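Removed from the display is one protein chain of the complex; every other protein chain stays in position.
Let's look at chain A:
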Amino acid sequence: MSTHDPHSDVVVHGEGELPDRFDDPGLHEHKPRQADVDPKVAKRVERQVLFLFTLSILGTIGVVWAYFALPPGETPDSMRTSNVVLGVCLALSLLGIGIGGNHYIKVLMSNREYVEERHEQRSSDETREIAVQMLKDGAQDSGLSRRGALVGAGLTALALFPLAIVVPLIGNVGEDWNVRKFKHTMWKKGTRLATDPQGRPIKASDVTIGDVWHVIPDGLNELEHGKLDEKAKAIVLLVRLDPRDLKSDQSPAGETWGYDGIVAYSKVCTHVGCPVALYEQQTHHLLCPCHQSTFDVADACKVVFGPAKRPLPQLPITVDDEGYLVAQSDFHEPVGPSFWERATK
């Protein structure tokens, strides 16, 4: 079993004639099964196996029948029926064969155990010697040992050639590689805040205290290209609080980024980017359903719990002449999850 010293500390001394270890008593005596000695049992098992194989045949017929007779149709009920009948018949077809066959093997097939010798994995010393000699002969024949420069050039060529494939691949795979796009969204001065997903502009007067609106930039739905890419960055959550409850927001001194208790924050979690979609009216907390980062809307969307570090960036808003909510500018920092050069210019 192992090369360890089989001696044991706990051997009681003075019993010198006893061996150190017990001996393997050898294989169990082979005991016949019921079906081996009683032909009636064997016959019964045969019938059971026959029944299971027949069940399989019926299952297959059932699948073909259900395929024609039970189309999925147009209602959830007909779809469910079709799926259940097909699935159960297929299961019968397979399990009939599987269980029947295994039952036969287990009960009727000979269960005599055989013993085979194992051999060590390693090759014999002789084989090893021959193998090494063969490699030496091969190296000799190749004549490479005398041509160092040639070997070096060959290896260099081999090492470099993958570049011929990798460079074009890497070059193309990341589109334009312009990662600065992470830092901007389609919000800009005067972009109206619109409802998600309809794209209807929102008037400040429509927003009552306690309301929470899912917002996209006006014009997003009309984009020809990259609509989802832009939406992934531009989604905003609009909340109106009683101005007395609003402890702080992110506007720098001298600016007002909110409007009469209405504040807009990026909906993209600063942890790994899930939409922070759950708002709790009583506590003014925003909860990310993915990893439970919790942000306090009443207090500049600071993190109060969870794996996010940074507050959700605020979108500076105001109202235009017609009373619609509009952005003062883009976000003043990149939205969404952190990345290495996030805070650089």
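Simple rule for what comes next: a residue touches a chain if its C-beta (ideal position, glycine included) is under 8 Å from a C-beta of that chain, and two chains touch if they have at least 3 such contacts; residues count from 1.
One rule holds for everything that comes next: contacts and distances are computed from a predicted model.
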{"item": "Choices \"Spermidine/putrescine transport system permease protein\", \"SGNH/GDSL hydrolase family protein\", \"Cytochrome bc1 complex cytochrome b subunit\" or \"TldD/PmbA family protein\" - which one is the UniProt name of the chain not shown", "value": "\"Cytochrome bc1 complex cytochrome b subunit\""}
{"item": "Contacting the left-out chain in the complete assembly, out of A:N83, A:S123, A:S205 or A:Q281", "value": "A:N83"}
{"item": "Contact with the hidden chain (one of A:K43, A:K136 or A:K309)", "value": "A:K309"}
{"item": "Hidden partner chain, residues of chain A it touches", "value": "1-6, 8-12, 15, 18-29, 67, 71-74, 79, 82-88, 90-95, 97-102, 104-105, 109-111, 113-118, 120-121, 170, 173-177, 179, 181-182, 196-197, 214, 216, 226-229, 231-233, 235, 267-269, 271-275, 277-278, 289-293, 303, 305-310, 336-344"}
